[in-house]
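Questions regarding the structure given below will be posed in turn.
Removed from the display is one protein chain of the complex; every other protein chain stays in position.
Letters A and B mark the chains in the order given here, with residues in each chain numbered from 1 onward.
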Amino acid sequence: MSRVPRSFRLLEELEKGEKGMGPESCSYGLADSDDITMTNWNGTILGPPHSNHENRIYSVAIECGEEYPDQPPQIKFVSKINLPCVDQITGEVKKNQFHTLREWKRSYTMETLLLDLRKEMALPTNKKLPQPTEGSNF
Amino acid sequence: MASLPKRIIKETERLVSDPVPGITAQPHEDNLRYFQVTIEGPQQSPYESGVFELELFLPDDYPMEAPKVRFLTKIYHPNIDRLGRICLDVLKTNWSPALQIRTVLLSIQALLASPNPNDPLANDVAEDWIKNEEAAIEKAREWTRLYAKPK
């Protein structure tokens, strides 16, 4: 298998996001549609049902650095959320406390990341955690 | 890394030994399917004073699948969007395995010479182009001065 360079990989992801081919429970797009380097992205995650996150929409900011997808992107919650892997001051998802970032593979995409975060919210240990008021930001 | 197909080796060799005038294509050392490309703006076009940078990637299925190409230099053109994506038939439905990297790059150069605002990728640019072609060409010239490398 050949290695798809960063930019063409990000274009593929952008296209998938733009055409709405991904799952309905999350979405993502370029933060600045003029940014030829495609570094900054916005994402949303719909809170999973049967949890304290139900019916909430969480915004996240994703930064795909130079080394993406060899290295994982940095991801930060914009909406306030109470999760063990999220830094409660900055909103940053802590790499060593979130398996998808810790055990990052080149085949993972931003979609993988968002869906895995959603799964994290639905974990039995996390789903009933008390949550900050809806609509508040870090 | 998997061995490179003979077809790609041959094309790369020829791009170096018999370069197309006004076009360069150089594979990256660590990824021989990934090329750094420059195209000179064609004469008598609003892009003529500039040299444009592009990137090109040959996917696994090349030459059955078309190469992927994108502009890295900002350019004001109705068939090229803000991220440098190109709307060109030979890159999509009209790709044929008998075409090559050099023919694709020549087609892109030809697209710079004759923009097609009726089949736009960048809608806002195409609109400008149709409404006031003179002003649009002037803007394309200005962007060439601002963002492209001078010849």
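Rule of thumb we're sticking to: a contact is a pair of C-beta atoms (placed from the backbone, for glycine too) under 8 Å apart; a residue touches a chain by one contact, two chains touch by 3 or more.
In this section, contacts and distances are computed from a predicted model.
According to its UniProt record, the chain left out of view corresponds to "RBR-type E3 ubiquitin transferase" among "Ribosome biogenesis protein BOP1 homolog", "General transcription and DNA repair factor IIH subunit TFB5", "RBR-type E3 ubiquitin transferase" or "Proteasome assembly chaperone 1". Screening B:Gly41, B:Pro63, B:Pro78 or B:Pro115 for touch with the missing chain picks out B:Pro63.
Touching residues on chain B toward the chain that is not drawn are 5-7, 9-10, 61, 63-65, 96-98.
To be clear about the criterion, only the chains that are shown with their structure count from here on.
Chain contact summary for the complex, chain B toward chain A: residues 1-2, 31, 33-34, 55, 57-60, 68, 70, 72, 74, 82-85.
By the touch criterion given at the top, residues 1-5, 7-8, 11, 14, 30, 33-34, 36, 38 of chain A touch chain B in their complex.
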